[in-house]
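A protein chain is absent from this complex, but the other protein chains hold their places.
Each chain gets a letter, A and B, in the order it is written, and its residues are counted from 1.
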């Protein structure tokens, strides 16, 4: 081969095994009583990153200016990286021989556990940025709490992801402020975006039996505990952005976490899963 | 149509090994703070840096090319500034 000698690393499997062996012992991973809830919760973490990352990646090559195109791709790349970690751990906890890729590419919509917020179409940059900011502000609080998880594996992933998500929040909140307080048009677009996605934000804090079980086990915080922090960040940023917090209920739309999604998710999956579905068992 | 182009910034990055900030390129941004953020996204995609400086391109005063002779020629005579100027016997080993 003239100029392409070492395209494939031969011993990736060994490397992966060694890395797995080096990971901290985690009693929760093998806890049978907790398995269903833990698996489901890990899918929620992974699916939020996967679907939001997918949406943001749709901008690649279509951004409003080169610098922003590049920045959005960085965010999407971070989120895809988080997906690999969360769904990787989910697959391990499930112990059914599925991989992170199997979970991403071979589950149907009703098995997806992401928030409805992250599957909403990109709309204009205003919707994309507002959606990201409202999620980032939640994501940041959640990951911060998860760094103290009773599960060392969860804490480890959270610590890695938090570094990146801190920057996501810094960037998205800054852009919300700037565009909110920019021109009349940018202000109007940001306000319209806020009004559009606001009703989907409450789902981030809506607790169900799964959340209770992982909170009980000390794996994750009670989501309601995060709400005041989120409200403070969002309140401050919106005020600086000269935007008005909508009066409508913030929890008007929920169900994504339980697998009842908007119509949009089906189309995302149809696109995302096409190759794995069309050529079952092929290796890529 | 955009009314006004974002100004151009020159980006300087200090790498992980404590060397001086080094010019890595330019980019457009509406102000200095955004220039730093954009620089992080554009010029540290491969973890190249730990510290970023941004300077408006318009604020850079460059030596005039026609003076290239007078400015740089004197240094050429100070060959002792270069390590190879000094002949060290091989027996001394690496220096």
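Quick notes on this structure:
Quick note on the criterion: a residue touches a chain if its C-beta (ideal position, glycine included) is under 8 Å from a C-beta of that chain, and two chains touch if they have at least 3 such contacts.
One rule holds for everything that comes next: contacts and distances are computed from a predicted model.
Per the UniProt record, the chain missing from the shown structure is "1,2-phenylacetyl-CoA epoxidase subunit A", taken from the list "Sn-glycerol-3-phosphate ABC transporter ATP-binding protein UgpC", "Carbon monoxide dehydrogenase small chain", "NADH-quinone oxidoreductase subunit J" or "1,2-phenylacetyl-CoA epoxidase subunit A". Just so you know, the chain we are not showing touches A, B across the whole complex.
Only one residue in the set A:68, A:136 or A:156 touches the chain that does not appear here, and it is A:68. For chain A, the residues in touch with the chain missing from this view are 1-4, 7-8, 50, 54, 57-58, 60-70, 73-74, 76-77, 80-81, 83-84, 87, 100-101, 104-105, 124-125, 175, 177-179, 181-183, 185-187, 189, 271-272, 274-276, 279, 281-284.
Take chain B: the residues that touch the chain left off the picture are 1-6, 8, 24-28, 30-31, 34, 42, 45-46, 62, 64-65.
Throughout what follows, only the chains that are shown with their structure count from here on.
Listed in rising order, the residues of chain A touching chain B in the complex are 65-67, 70-71, 74, 167, 170-171, 174, 178. Residues 6, 27-30, 33-34, 37-38, 40-42, 45 of chain B are the ones touching chain A in the complex.
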